[in-house]
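Omission of a single protein chain aside, the complex is shown with its protein chains in their original locations.
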Amino acid sequence: MAARLNVALVGAGLMGSFHAETLAHRLPRARLATIVDANEAAARALIDQLELDDTRYEPDAATAFADASIQAVAIATPARFHAELIVAAAQAGKPVFCEKPLSHSLAEADRAIEAVAVAGTFLQIGFQRRFDRGFQRARQAVEDGTLGPVHLVRSITRDPAVPRPEGPLPWAIFLETMIHDFDVLRWLAGSEPTEVSAMGASIGWGDDPASGLLDTAVCTIRFANGALGTSDVSFNGAFGYDVRAEVFGPGGMAAVGDGRDDSASFYTAAGVTRAHSAWFKPMFGEAYARELEHFVECARTGTTPAVTGKDGRESLRMALAAIESTRTGRSTPLPG
Amino acid sequence: MAARLNVALVGAGLMGSFHAETLAHRLPRARLATIVDANEAAARALIDQLELDDTRYEPDAATAFADASIQAVAIATPARFHAELIVAAAQAGKPVFCEKPLSHSLAEADRAIEAVAVAGTFLQIGFQRRFDRGFQRARQAVEDGTLGPVHLVRSITRDPAVPRPEGPLPWAIFLETMIHDFDVLRWLAGSEPTEVSAMGASIGWGDDPASGLLDTAVCTIRFANGALGTSDVSFNGAFGYDVRAEVFGPGGMAAVGDGRDDSASFYTAAGVTRAHSAWFKPMFGEAYARELEHFVECARTGTTPAVTGKDGRESLRMALAAIESTRTGRSTPLPG
Amino acid sequence: MAARLNVALVGAGLMGSFHAETLAHRLPRARLATIVDANEAAARALIDQLELDDTRYEPDAATAFADASIQAVAIATPARFHAELIVAAAQAGKPVFCEKPLSHSLAEADRAIEAVAVAGTFLQIGFQRRFDRGFQRARQAVEDGTLGPVHLVRSITRDPAVPRPEGPLPWAIFLETMIHDFDVLRWLAGSEPTEVSAMGASIGWGDDPASGLLDTAVCTIRFANGALGTSDVSFNGAFGYDVRAEVFGPGGMAAVGDGRDDSASFYTAAGVTRAHSAWFKPMFGEAYARELEHFVECARTGTTPAVTGKDGRESLRMALAAIESTRTGRSTPLPG
Partner (left out) sequence: MAARLNVALVGAGLMGSFHAETLAHRLPRARLATIVDANEAAARALIDQLELDDTRYEPDAATAFADASIQAVAIATPARFHAELIVAAAQAGKPVFCEKPLSHSLAEADRAIEAVAVAGTFLQIGFQRRFDRGFQRARQAVEDGTLGPVHLVRSITRDPAVPRPEGPLPWAIFLETMIHDFDVLRWLAGSEPTEVSAMGASIGWGDDPASGLLDTAVCTIRFANGALGTSDVSFNGAFGYDVRAEVFGPGGMAAVGDGRDDSASFYTAAGVTRAHSAWFKPMFGEAYARELEHFVECARTGTTPAVTGKDGRESLRMALAAIESTRTGRSTPLPG
């Protein structure tokens, strides 16, 4: 009889709440032992809402990490806390799952990666698209040679239009959102970027683009194996959440992400209509569960996960290069 | 803090195993307390495989039903045991979930329904298609008047080709498989059948059709509200599991069931290809979870479920009428 | 330099006008030499509208058929005139294209077929679905064995809702509309029917079904090779014109008829919407041109066409059997 892996979750916000539900109720081999959040009310509300009768609240991450019964740590705080928390968890000897982006700073990313290496644990970054079955089949068509060497790759994100957060984060479109696309592009291209060129705009928000408060961005990337990539992101999706990718080679193309919400179509005088995924749970609910299942399995078996700190670091490099390119109006080289 | 509902599951075969996994690991408010099966090895293997450390094995259903800690019963045995088990569970005062078909005999179906009524508990039949989000949206378009009065309705099933079971059940194509379609047709038509006409064949199997060992069948139904329906079923699906429905009225049509396995498409010299659902779990995994979630919620709150013994009985009437029609070569009237 | 084939068209109504346009402007090898119609105003209006400067009007079919410069005849009158016109054209030695249905009477159909045989010309029936590239690819998958022996076949038609014609024709749903489906079913099954069972209703129109003024019908057919078929037809299509077919065997299924009007999809807060074919020209415009091109080519080369009088006769037999079945409530045997 297998015991459940005791996980401490840091962060009870949007993603933290979703991971809490997955860890508590969808993964037979995990137990959500502890929720850490400075906001005690939020954490306790989450515990109540999910009817978690054996999950503790703990205000302090260090205390939770020091708890010998805790076997793994999942981090879902804002990005500015990631590196520090990863270092602390690693020093406590725990394997760490951390939401994307790994960090907004390469130096901090390196510090986190180093701490994990020194501690001999591991770090998995929350690029859930890699755990979507459709995305995985696209990647498989690259790996098994069906498509031949990759020539073109595309990844897009259109987030549903929501009021802009207060105190918005400059350059979030690259650092927080297109970071997903950067990871997908690297993964599908099977190669590292050598050059990044980007343009950004603040069309719906109407901000000065120099502020970094962009709601629209496009990017092109050259990869070491010759492949070219594009990405576009918008925060003004009227029809929901739109995430798609394509990978194209001389053998053909894989396209993924149809946005279908269910299998029903309606035929009326207005035409043929189907529902579109409103937000990330219908589209990636299963992928989020599978990434945490993978983390739990790696933690139980001492295996290195499929998405590591290096993936977090390289996608961050691409985001920083894209920011530089929007500022300089020229492509940013990424030395190998 | 909500306690979990203690459920006793009877039957550890194909569907029982799947329901066990759902009850044990996917429903936060349920606890799979007991598994009953005459085949102890099968039940224990299931308990091991699902890593169930607080689920008991119990050889005898009556004992399980008599256990005061058991709050609800789920039945997933062959159909010939259904009525008797329902009666026993009802007499023990438990709410009952029972896989389709309710029975192969109207008299037994009536006995089961009567016992439940007398006991004041309830009976839910496992027509999971009603819990698929796509099917529900189609039904919604009927209910909200989008489609207008129903004129035509269609439901089909094509099971993946598998070796025919040993000791095959005569007329299973109507009693065990098209029974799903009969339920969907009634539900989407929003009316009761008045006339059923059917043809059957044993094309791949090559049996004498008079034996009832059919692998192919078509059926037409007239409903009291004037609507006409069709269904076709085959056991020889080369491309997996195909379940679809359409409902058509003067306002338009809802079509449901696209069989997509994931969101990836592959473009090669052979054309554009996507994967098709191989069997029922990819297509209806979520619907199966939602039907049991509904059962658990009804049991916790004392609510009558959305699919009752009456639905089991009426679909059985249609199956029996279809069998008669294939024998007589004329349509079978179903008096109101 | 190839001369154009001089064609006389009889009938300047809905289908006649459409065939006139095709013969005059879409087929390089045909010349629309003469239009015959008792209604001179209609014929002359058509000639004007299509800007036909070398097309004659002729009130009398016999005169047109006797004209030695006329090399082929196309008939697009109401069905009650078909047989007589075919006989006359055949006796004048002309190859004949005739719109479906060949006739409403088996005796008349036989008379027309016989006259053509005696004259040594040929007769092509206007089952244009057979010339649609999608339908042809489905048939090809039957012929080349991809699907294996046919088990199930389906064909449907939903005509757009239009005011019912004055002086409506009883049983038109079978004789004029489902006749298309009967032809497709025979063609895709690759076999002749042995048994037909049908139900009809007058749901939107509200007529007495015994009058034959049906707006809704379903039908099941058994074929000599064992295959079973279904068809459903409605005259109340809110979303346009819907024609589809499926053919299923142990090797898989071909499905045809997606109703797409163009390649655009619109993603809005209401979901994802595409336009649906409003009526038969967008869906089958190319097929209609190809069937006449085939006719012209056969006439130029003396080849027997792919769809002959026999196909017209057998589909009529199925329609008559379906009418009988709706009257008797039992399936109608069709002796081989």
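Chains: A, B and C, in written order; residue numbering restarts at 1 for each.
Heads up, the rule we're going with is that a residue touches a chain if its C-beta (ideal position, glycine included) is under 8 Å from a C-beta of that chain, and two chains touch if they have at least 3 such contacts.
What you see is a predicted model, and the numbers here were worked out from it, not measured in a lab.
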Contact with the hidden chain (one of B:E99, B:D242, B:E291 or B:D311): B:D242
Among A:A112, A:A138 or A:A217, the residue in touch with the chain that has been omitted: A:A217
Residue, one of B:A41, B:A68, B:A107 or B:A270, that touches the chain absent here: B:A270
Sole residue of C:A254, C:C298 or C:I323 that reaches the chain not shown, by the stated touch rule: C:A254
Hidden partner chain, touching residue among A:H151, A:R164 or A:R300: A:H151
Interface residues of chain B (partner: the chain not displayed): 238-239, 242, 259, 267-276
Residues in chain C touching the chain absent from view: 1-2, 24-26, 28-29, 50-51, 53, 132-135, 137-138, 141, 146, 251-269, 275
Touching residues on chain A - with respect to the absent chain: 148-149, 151-152, 154, 158, 161, 195, 197-201, 203-204, 215-220, 222, 226-230, 232, 234, 236, 238-239, 242, 248-253, 328-331
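The definition used in the following text is that only the chains that are shown with their structure count from here on.
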Whole-Å gap separating chain A and chain C, where each centre is the average of the chain's CA atoms: 56
Junction residues of chain A, two or more chains touched: 259, 267-269, 275
